[in-house]
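Notes follow the structure.
The other protein chains are all here in position, but one chain of the complex has been omitted.
What follows is chain A.
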Amino acid sequence: MVEHLFEDIFIVTRLDPDGKKFDRVSRIEARSEQFDMYMQLDVATEVYPMQAGEKFTMVLAPTLNLDGTPDTGYYTQAGRKTLADKFDYVMHGKLYKISEDSSSGQAAKVEIYASFGGLLMMLKGDPSSAASLELDQRLFLLMRKV
C-alpha cells in the first residue's frame, strides 16, 4: 500500500489573495482541518474550477503506483490502476525548499515549497507534518472535493 507523505482535508478560504493575474490559473488559500495547516496552491481552475468555501482532501504521495514502488521518473502511459484513480485532480512536481518560519513566535512552523511545473505550492504548519519530506523530492499532489 502506498504510504502517503501527507494527507488532510482543506477548506478553501480565499481565491487569488493578491489579485487575479492569470486567466486559467488561480491561487487558492486553504486551511486544513486536522493539522491546521495553511496552504497556498496554484490550481488550473480552467480544468478544475474551485470556489471559496469548498472542501477538499489533499494527498501528497511520492509515487502513483499502488504497490508503493518508487516512481521511475519516466512517464508511462500504460493504463494501470493507480492512486490517481481515486482523485479528481492530480499534479506532479518537485519539492524545492523547506524552511522554518520563525516569525510566528513560540510555535515553530515549517514551510514547504513545491513546484508543479511552475504551479507553486506553499504548505505551512506544524513541523511534524514535514517529517517524511525531503528536499528535491518528486511529489504527486492529489485532490478530491468532499
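Here is the rule we go by: contacts are C-beta pairs under 8 Å (C-beta built on N, C-alpha and C of every residue); 3 or more make two chains touch, one makes a residue touch a chain; residues count from 1.
What we mean here is this: contacts and distances are computed from a predicted model.
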item	value
Hidden chain of the complex, named as in its UniProt record, picked from "Signal peptidase subunit 3", "E2 ubiquitin-conjugating enzyme", "5-taurinomethyluridine-[tRNA] synthase subunit GTPB3, mitochondrial" or "DNA-directed RNA polymerase subunit"	"DNA-directed RNA polymerase subunit"
Touch residues of chain A, complete complex, unshown partner	21-25, 42, 44, 46-48, 64, 73-75, 84, 87-94, 96, 98-100, 102, 108, 110, 115-119, 127-128, 130-131, 133-136, 140
